[in-house]
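The structure is given below, and queries will be raised subsequently.
A single protein chain has been removed from this complex, and every other one stays in its place.
In this document, chain identifiers A, B and C correspond to the written order of the chains, with residue numbering beginning at 1 in each.
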Amino acid sequence: MENIVVKYTDEVTLNDPILIEGLPGVGNVGKLAAEHLIDEIGAKLMAEIYSIYFPPQVLVNDDGVTELVCNRLYYARDVGEEKRDIIILTGDYQGMTPQGQYMLTDKLLKIGNEFGVKTLFALGGYGQGSMVNKPRVLGAATNKDMVEEAKKIGVVFDREHPASGIVGASGLLLGLGNKLYDIQGICLMGETSGYFVDPTASREVLEVLISLLDIDSISFEALDDKAEEVEELTSKVMDMDLGSNVGQDTKSEHLRYIG
Amino acid sequence: MENIVVKYTDEVTLNDPILIEGLPGVGNVGKLAAEHLIDEIGAKLMAEIYSIYFPPQVLVNDDGVTELVCNRLYYARDVGEEKRDIIILTGDYQGMTPQGQYMLTDKLLKIGNEFGVKTLFALGGYGQGSMVNKPRVLGAATNKDMVEEAKKIGVVFDREHPASGIVGASGLLLGLGNKLYDIQGICLMGETSGYFVDPTASREVLEVLISLLDIDSISFEALDDKAEEVEELTSKVMDMDLGSNVGQDTKSEHLRYIG
Amino acid sequence: MENIVVKYTDEVTLNDPILIEGLPGVGNVGKLAAEHLIDEIGAKLMAEIYSIYFPPQVLVNDDGVTELVCNRLYYARDVGEEKRDIIILTGDYQGMTPQGQYMLTDKLLKIGNEFGVKTLFALGGYGQGSMVNKPRVLGAATNKDMVEEAKKIGVVFDREHPASGIVGASGLLLGLGNKLYDIQGICLMGETSGYFVDPTASREVLEVLISLLDIDSISFEALDDKAEEVEELTSKVMDMDLGSNVGQDTKSEHLRYIG
Partner (left out) sequence: MENIVVKYTDEVTLNDPILIEGLPGVGNVGKLAAEHLIDEIGAKLMAEIYSIYFPPQVLVNDDGVTELVCNRLYYARDVGEEKRDIIILTGDYQGMTPQGQYMLTDKLLKIGNEFGVKTLFALGGYGQGSMVNKPRVLGAATNKDMVEEAKKIGVVFDREHPASGIVGASGLLLGLGNKLYDIQGICLMGETSGYFVDPTASREVLEVLISLLDIDSISFEALDDKAEEVEELTSKVMDMDLGSNVGQDTKSEHLRYIG
């Protein structure tokens, strides 16, 4: 097999599409946001990407049926007031090694480039290491114009954050996109504790995204329901922490898998 | 050398064969099952597979003669009531890295594909982390039909197990087989503690397999003898645990190598 | 993408240039020295090198703009009394794996070779594991003539240091340069504690370098200012060590990033 295999499930032509990435990461903020967006705008699967850079693993769904771990590309047409075509990237894992990260990101940019992508939005979380009450959305972009535009709607560009830069698929999409494919991009990072999946941070990130994209307001109901569920479970876990350790592991485990 | 070298020891043509995999893994359940089946149906060696993805190692047999670590393919013709041809895959190791797992599995599927394989059975153990009295056989398959068929003869499809999917050769054979080679498959996992080699779990898995394949009943004597041997040694180890630690390591070590 | 991508930012022809390397390493001695030299002689960027052997990361500058991590080549013409052309190599990281180190160094030597490089100077630190009051400059070279020449101006060739040889880009530039490209070279290592960035060691290394290259004396003001800043912070940290641990981590962190 090739190191990366792209299997198109739909023959698609798109008009000047933008690329939105939400892969697993801190608090699963980016993945939750991407999946919510896919649901709300009715995006359709266009390709699956298998790779030796992913873990050698199948997932098993509720029917007992296996699915090879992969990344997935979805598309939607005429989204929002500006009628933009959109490609959304999400998946089960990011590449497992630095080399894998580079190779996968480069492949995804190549695909985006073929479809005419000129702009991308990388969604993720920024782990604060402590509970976050009202998550801000931190940003970094490949050029000053995008920085300025995002500042206007409240995205925070803080010279201390992220201190060590942006690691992983979000960072590389911006870095390689800019240097090798002339694709400009911005990374939107919702503040999160980093301890749990965080649908609240995902919502904040999505609000910024739909504002930047002039997408008609979308419903956040499903995301809010998840946030509530997490809230409930974290409260219980914290109560238990004060009481005893019995059962805690199972609950924490559960928490991580919501979404 | 190529990253993977296939050395055929026999020129074979097979008729619509099924592929059965039993490589080392949890409790060595799959490997023991595959080796027992090879013995009972008199399967013959058809190929050895060497690879840079295995450890750089030779094993030394009782005569002091070295053998390069490898995977091995065996074949048998006209097996069971349905006179099916069978290829059995076993070996000393699975690939040592994710990339190695992908590359080896893909190569094995390519070989299977050339021989006309359309269906595969991946045998393995499911580590429960505690002693298992009456091991169930858990399953996962590439499609709902195989799930339903296996359910009828008692295979358990439990949405909690395996929670994180199936990792390694068994998982990839199903995942890559389904996505890249149009080969359908089922993974049969015998419950086991995960602490010792477990011939009892292997027997349970084999009973399911021969039922699914309509193979005439085979003898389990050799496997039962091994199970008894393990049983005796584990009892001793447990007795010693209650007494002292002297000699325990050696016995435990011994246990792991039965089979 | 290629494993290593070289992006020239300037079309340059050089006359018999020498190559000077200062990549991140112990005490960042080499990198600080290279960057100071670039500033003082007004060297200009000629190429950026991206690679799968670097971390999958972008850095974010004070404007919120991202930069893909890379190595950079600078050049300057007619430097010093001997009017030598110079190429200076610095960057954000060294290769992350042994294979990456070999591949990147080989690529850099190939580039140097194309520009006609016959001699190289590798700048770095030698970690003593304890505070160093007056750092010496230790050396190692690809041939005896360079050793003798450097001894004359005070470079120390001590059979105990470095006991285990020179690891990383500096070592490989000498080793591969000598064996595969007929490029001769010397490594100049400023003694440093290894605990902090060390502009003082960088200055010592630079003094040796400009003496060997007959470069007119350059100003060390910027480097001395940094040294003072580090001095102040380390004193504070040490005072705090005697007092309490509060705030120490932050200061130490800060220290590492000066430069």
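Throughout what follows, a residue touches a chain if its C-beta (ideal position, glycine included) is under 8 Å from a C-beta of that chain, and two chains touch if they have at least 3 such contacts.
Since the structure is predicted, the reported quantities are computational estimates derived from the model, not experimental observations.
Peer 1: Given that one chain is not shown, what are the shown chains it touches?
Peer 2: B, C
Peer 1: Can you tell me which of C:Gly112, C:Gly168 or C:Gly190 touches the chain that was removed from the display?
Peer 2: Selected residue, touching the omitted chain: C:Gly168.
Peer 1: Of B:Val69, B:Val156 or B:Ala222, which sits in contact with the chain we cannot see?
Peer 2: Touching the chain that is not displayed is residue B:Val69.
Peer 1: Name every residue on chain B in touch with the hidden partner chain.
Peer 2: The list for chain B reads 1, 5, 7, 48, 50-60, 62-69, 96.
Peer 1: Against the chain that's been left off, what residues of chain C make contact? List them.
Peer 2: 95, 98-99, 101-103, 105-106, 139-144, 147, 157, 159, 162, 164-169, 171-172, 174-176, 178-180, 187
We adopt the following convention: only the chains that are shown with their structure count from here on.
Peer 1: Check every other chain and keep only those touching both chain A and chain B; list them.
Peer 2: none
Peer 1: So if I superpose chain A on chain C by CA, what angle comes out, to the nearest 5°?
Peer 2: Rotation angle between the two copies comes out at 90 degrees.
Peer 1: In whole angstrom, what separates the CA-based centres of chain B and chain C?
Peer 2: 53
Peer 1: Where does chain B touch two or more other chains at once, residue-wise?
Peer 2: Residues of chain B never touch two or more of the other chains.
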